[in-house]
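Here's the structure, in structure tokens; my notes come after.
After this line comes subunit A, so read on.
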Amino acid sequence: MSLWDHHLILLPILLPMVMASAMLLFDERRRRLKSVISLTAMAAILLVALALLHESMTGAVDGGDTARVYRLGDWSAPFGIVLVADRLSAMMVALTSVLGAGVLAFALARWDRAGPRFHALFLFLIMGVNGAFLTGDLFNLFVFFEIMLAASYGLALHGSGEARIRAGLTYIAINLTASLLFLIGVSLLYGVTGTLNMAEFALKVRTIAPDDRGLLHVGAAILGTAFLIKCAAWPLGFWLAPTYTAASAPSAAAFAILSKVGVYVVLRLSLLAFGDGAGASAHFGQPWLLVAGLATLAFGTLGLIASRDLSRAGAYAVMVSSGTILAVAGVGDKAVLGGALFYLIGSTLACGAMFLLAEVLQRGVDSGGQRERAVFDDEYRDPFDDDERNEPGLVIPAAVAALGGAFLICTLMIAGLPPLSGFIGKLAMLDGLARSVSPASIAVIVGLSLSSLGGLIGLTRLGVGALWARDDDAPELVVGAAELAGMGGLLAACVLLAIFGGAGLGFAEHTAEWLGRPDAYIRAVLGTTP
Partner candidate 1 sequence: MIRALLPHPLLALGLFVTSLLMSGSVGPPSIALAAVLALATPQVMRALDAQTIPIRSPGAIVALAGCVVIDVLRSNWAVAAIILGRRRHERQSGFIHVPLDLKDRYALAVLAVILTATPGTLWVEYDSATGRLLLHVLDLVEEDEWIHLIKDRYERRLMEIFE
Partner candidate 2 sequence: MSQAILFWGLTIAQALLVAAMALAAWRAVRGPRAQDRVLGLDTFYLNGMLLLLVFGIRTGGSIYFYAALIIGMLGFAATVALAKFLMRGEVIE
Partner candidate 3 sequence: MSVADLPAWACVVVGLLALAGAALSFLGAVGLCSFKTFYERVHAPTLGATLGMALIVAASILFFTLIEGRFMPRELLIGVFLTVTTPVTLILLGRAALFRDRTEFARDEAADEPEPSTPSLP
Partner candidate 4 sequence: MTEFVLAAAIGVLSAAGTWLLLRPRTFQVIKGLSLLSYAVNLFIFSMGRLRSGMPPITAKGAERPELYADPTPQALVLTAIVISFALTALFLVVLLASRGATGSDHVDGREPAE
């Protein structure tokens, strides 16, 4: 194993962090340099994620699935912190970098100038998200959650303005409370199991004294509540819509991955520690996931229908996506889970694109920044003050057609209609659900179908309004090349996912199957046979 190959898993976390730190060392006004650095970082992470993905699928001795483990500080698990890249985490990192690259490209049109230090905050966000996906340690997960959230607070407020601040206040208050719950949960789990390592925790769940199991469950339940808040599960996710709606487009688009971090952790921990082999704790909390997922799905769909503008619809689409996956996780059927994972990829990209699109279509409503003094003299001035141009750089012709096409793809993806990848994911879930008839699966089938219809109704209403029925005094639709590249990249990924749907779905199903075998993960991390 070559030098870099060994440390590959570190890069998705370290690279954005180092780049962001380096950006703090030079002048804020060197935009081009920053743009190049951030885009390069995203591209590099994508390559690394693909390499990790490849490794996770073929790295085992028998050429099969494995989890690559990186021991930070050279301390072995469960004592030190380990990073673990398996199919799921590598997939999530790859997804993050694709989304991140698209969003970043879009932001280069003008949004990265709407406030100071956008690139640094953005890279820190990526660092936090990737860390949350890769870490194999519960408390380190908390730390990465905080990195991600801290950056998200900055990005949510990026560009300032009353609406953002108002929504941001609630967002921060709720997430701070959730973080406290996270701490309570993790420490309680430590208190009864004596470990922070996820793999060892999974082992301890199996063998814990019956007397302690109640406390263990209390800890898991509180932790679960914290994660459900991040997933924006009903009734804990009302913060999502106002925050994402108010946030600047690139921030909101990047946030499409944040709720997925919550979803990821729920999947990871429930399948690792509370899977079939967990004895008396097997399938702990699963019914609640089902209920919360369905409620979220329903509420998100209604919210989508009720939305008055596209970015809000995008926010509810994020909720629908979370609800879908949670509900499916609540059914607890591995065959269905594969579809859900595939759906997760597509819906995340589509929700991200939706926010970007909403910004372009609703441009002119948002009134840039306010003239204010810099706090420090070395801090650059607000560029929106310098030039009143509000244009997104190079403007491309046929904007309406391009945006119409983009909107169409977004709608199809979010509503899960044929023929794009949103549909394939839904189809796979429905297909799996239809095979085993149970009240739960019927409820989820109905929920998925109705949410598709609701998504279609809501989005066509808004899209017709935004694209076809524009007021005469509404500004002409223009889209910058960078914006289109960002948006188009995300949507192209959705289309590619549909074309290579067979391979993608196969991957997702294998991943679900891998998640159903936690012993392999545990063995890779702890080096012992459970």
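A few notes on this one:
The rule is short, and it goes like this: a contact is a pair of C-beta atoms (placed from the backbone, for glycine too) under 8 Å apart; a residue touches a chain by one contact, two chains touch by 3 or more; residues count from 1.
Selection rule, in plain terms: all candidates are chains of the complex that A comes from, given by their letters.
Note that this is a predicted model, so its numbers are computed, not measured.
Comparing candidates 1, 2, 3 or 4 against subunit A, the one that touches it in this complex is 4.
For subunit A in complex with candidate 4, the touching residues are 139, 143, 146, 150, 153, 157, 160-162, 165-166, 168-170, 172-173, 176-177, 179-180, 183-184, 186-188, 190-191, 196.
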